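This report concerns only the one structure given below.
Only a portion of the chains appears, each positioned as in the full assembly.
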Amino acid sequence: EPPAQENQTEAQAGAVSDNDEPGEKVVIGFSAPAADHGWMGAITTAAEAEAEKYEDVELRVAEGTNDVNVQISQIEGFIADGVDAIVLLPFDGAALTDVAMEAMEAGIPVINVDREFSDPFAARATVLGDNYGMGVSAGQYICEQLGDKPDAVVAEIAGIDSLPLTQDRSKGFADALDECGLDVDNRVAAEFTVQSGESVTANLLQAAPEIDAIWNHDDDQGVGVLQAIENAGRDEFFLVGGAGSANVMREIQEGDSVVQATVVYPSTQAADGVKLARMVAQEKNLSDLASSGVPRTIQLFAPVVTADNVEQYLPNAFES
Amino acid sequence: MVIEDQAAPLLQMQGIVKHFPGAKALDGVDLDVLPGEVHCLLGQNGAGKSTLIKVLAGAHQPTAGTIRLHGEEIRIAHPVAALEHGIATMYQELDVVDGLTVAENIYLGHELASAGFTQRRAVAARTRALMQRLGHPEIGPHREVGTLSAAGKQIVSMARALSRDARVIVMDEPSAVLDSGEVDNLFRVVDELTAQGIAIIYISHRLEEIRRIGDRITVIKDGVTVSRNLDVATTPTADLIKLMTGKSVEHAFPDRPGVPGDAETRLEVSGLSLAGVFHDVSLRVRAGEIVGLAGLVGSGRSEILETIYGARRSSSGTVTLDGVTLRPGSVSGAVGAGIGLAPEERKSQGLVLDEPVYRNITLSSFARIARAGWLDETAEKAAAAEQAAALDLRPPDVNRAIRTLSGGNQQKAMLARWLVHGCKVLLLDEPTRGVDVGARSEIYALVRRLADAGTAVLVVSSEIPEVLGLADRVLVVSDGQVVREGPADSISEHDVLDMVMEGSVA
Amino acid sequence: MSEQVKSQGPAAPAPRTPAGGARGLARLSGTTVRNLGLVVALLLLCLVGFLTGGERFASLTNLTIILSLASVIGVMSIGMTFVITTGGIDLSVGSVLGLTTVWASTLSTQTMAGQYGWIVMVMCALLVGLAAGLVNGVIIAFGNVVAFIATLAMLVAARGLAELIANRRTQIVDVPSFEGAFQGDLLGVPKIVWIFALVVVAGWFLLNRTTFGRRTVAIGGNPEAARLAGIKVKRHMMYVYGLAGLTVGIGGVMMLARTGAGSSTNGMLIELDVIAAVVVGGTLLAGGRGTIIGTVIGVLIFATLQNVFIINNLDSSVQQIAKGAIIVAAVLLQQRISAPSRSS
């Protein structure tokens, strides 16, 4: 539809090319984990919105699930259906590698999003956030602010601890802090939800009576984290967010809360995946690149958003 | 009167003591049983009969005491040990598993199996043989036990005891759920067994049964043997009752004052039917009258009461109370109008066992006890205690969990419920099932007092003498139909039995 | 599920108490002594907290934190106590909580609340909770569907509906009157703790001093006897699930106050915690016995446990292993302490 096309071109300032011209019809299967927190919800919403923009794309969205067994079955279904491409944000990259490989062998290109397969050949292209890099960015920012205070108290509010991505983030964070001689004094894990963010933070603030900086992995649980901080009336520290929700960016913009910065983890990855899937299926090239064909791996940038640059990132931030 | 031990006893229990946390159930019980005899165990509700036989069955461990079999001391550490010693038990509480078939129930715990796989054919054949022997070939081995009536379950329980190669068979109130025909059948089997030298320990509250098949009697009271080895034939009933209860009880039915001819009709049932169970039942009960429903087990009397009460929805017909027609299928409507039911199975249908006595008594009377849904416990307890005292509930403490009361006292509490409620019509289903002689007389007297105060009473009982003795008027029910109606003193037990045809217990 | 009753059956026969003198003690041996075991478990936990956390644990602020954390789950546990006392279960409380917070914080609700005051949001949350509870109740009581399955279906459906309404966004509450009414302290105690306390008191009276409570216990103890005593069992069951839904609605309001946001992820997985608190508290899963005080202690145990873990900065995996062990230990401890009282 023309209006959608217009929006599209507005939003995608810069990368305008004839890639958006309607081509032959493409059926894309999409599968992602359950939308059980804001970022994941935004992932699916953005992917669906992206598909809406193209009249030549039919997106088949499987029910979000955290059960790899079910997700495998969804991919098997897509293969049986003979979709033209699959965009897969696996709950667990390793567990879906085999079935992705099956799809590839059946001639269906798979675009792997966010959580990487254990075998690079299981995907035609991979769109990655940078979890480790996210931790590093957060750690470096805190180092910049506190580098001269070797005994500063740093706390970390992680997300779901059993997910490898949480481990990557924590590792990056610890490594970066190590560079400037800091370490994580208190660490709690929430569940990427507002509620859990609130409850672990309330306890955390009690456990650590004096804090200098907190890194919170996820801005959606951050809504609860901030509320807990407000409830406790604490403000002796600053807080760095994660993922980059619009809410948090607005807080940064207003500048009257403890949030000083957030590390972006793009929630448009799956939307990128959909775009790439369409291009791969229609055998298009990534514009602005000289080489032909869609690249194998695209790792998205994990910038730190502060009051200085928030205007630039706010428009693309996800509404959690 | 006391027979000296002529033969060597097969089984001897000496000085059995059993303490439960908080209760002394047995405090030195002695019992000897001779081979081939029917040894009757008598005692009031709560005397400790069931506890004693559970000790014998290995279900309870005695605190003290010895058990000898053939003069040799044995230890019965668990139920299997008892069975291995040849002691099989039919428990008082039906001990069958509803979800299993007849054959599976009978062989539960000693399944015929090879390498863990059940041998269904062999089991079925043996089950058929057992059922044949018990006179119930119509109960097939693959029938699910849950679909049997209480009497049918009792027969399965009996078959299970027979399936074990037993030298002693213990029967704890087997006749409570059986009607007279079934009891005859049971006694036939008992005779057969004793002829083979198998000893039977028989527990019952019905003294006439004891007279029919018993050889010797042991009486226990409050967990102590008060008299052993009494001869059944020569011991007078009055003595037995005195031994059991510690006092003389008039074992007789209360007088019938006669219902005045102008007494108004309280309950009128006309053309009541319940599809597949009973058909076109009409009856009326006047104020102050006790009407009895006699019939075989399974003839549909319980269903008639339950349908009048609204617990089942009638397929046609009406129930009117004092001229007002009740809404079918509404228990709360019936209760509100003033009908009360003391159901057949006290424990499963009547009482909330873990709740205190007073709460069980007031359960149907919130409308009169509570204010805007708010309960005043003091007033509530007072109301309950008043009725408990009137009924001579023992112990009189209404704060105890009702589970801890004896069967007779539980039944009194059921009646107290309807006394507090002040109902106009009382439906009683087997009001003395499992109740000892002492309490029975009290219940009879109580029911008569209620009637005298203007309550209309409808009683169902499988004991024909009870119906004939208690009621003013008797209806005989057979196969879901009222076949005869008349004043109780114009019908004899024999007449009633003739009228109800032989039926199946299944 | 009637496990509890059963396993107690053969192992430890129903407590029977001697007739005369020990009556007072016998009464005491009921709920009170059962709760005693729980109190001991809670105190032990507090001791550990004090030994490891010192001042950080044993302070008034920390007490307030524990109480605030216990509040939302606590309120829902009160409703759940009634449900479990009837012998039922409600798996849907968590997702209905999410639904109430979402519905009460939609743009339109918030706009109306901006005009007519916080009552709009509160009524919205309560009505949504109540409605979900009644739907559960109708399906269970009149449709004869096992409570486990009916409420599992509601769990799934309510979560879906919440996502649909919220469009998977977190809806920030921006109604000053609401925040004024429910956030912050009153007499030094957080308002949501006050609400929790009120619900506990109301729940206690409802269960122990009203015909409603009496009927609830009777139905759980013996539904057939209750029916034959003239209680409208089905209608009552419907009310009980409705009541549980209502407490979820109250929990929703508290959640909104505490987190300042409505989200379909609110209350995720909370159902097992709620049920665990109620059951550890001593309410029988098989029905027929319920204790509000026990439930409150159960809730406090779980809230304190989390607090102690975080104060000790325990690794989250180790936390889980310890939590599992402590749950079992608490139940065993409670049994051992309650057991002798049976024989007293």
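To keep things simple, chains are lettered A, B and C as they appear, and every chain counts its residues starting from 1.
Here is the rule we use: contacts are C-beta pairs under 8 Å (C-beta built on N, C-alpha and C of every residue); 3 or more make two chains touch, one makes a residue touch a chain.
All figures in this text were calculated on a predicted structure; none of them were measured in a lab.
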Full-complex stoichiometry, written in the displayed chain labels: A x1, B x1, C x2
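Here, only the chains that are shown with their structure count from here on.
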Set of chains whose contacts include both chain C and chain B: none
Centre distance in Å when chain B and chain C are each reduced to the mean of their C-alpha atoms: 42
Centre distance in Å when chain A and chain C are each reduced to the mean of their C-alpha atoms: 35
Euclidean distance of C-alpha centroids - chain A vs chain B, Å: 71
Residue numbers of chain A (touch at least two other chains): none
Per-residue overlap in chain C, given as positions that touch at least 2 other chains: none
Contact footprint of chain C on chain A as seen in their complex: 35-38, 41-42, 44-45, 158, 161, 185-189, 191-195, 197-200, 202-207, 209, 220, 223-224, 226-227, 230-232, 247, 319-320
Touch list for chain B against partner chain C, complex: 20-23, 309, 311, 331-332, 334-336, 341, 343, 348-355, 359, 363-364, 366, 370, 373-375, 377, 395, 397, 399-401, 403-404, 417
Residue ranges of chain C touching chain B (in the complex, touch as defined): 12-20, 23, 26-27, 209-212, 214-215, 217-218, 221-222, 224-232, 288-289, 342-344
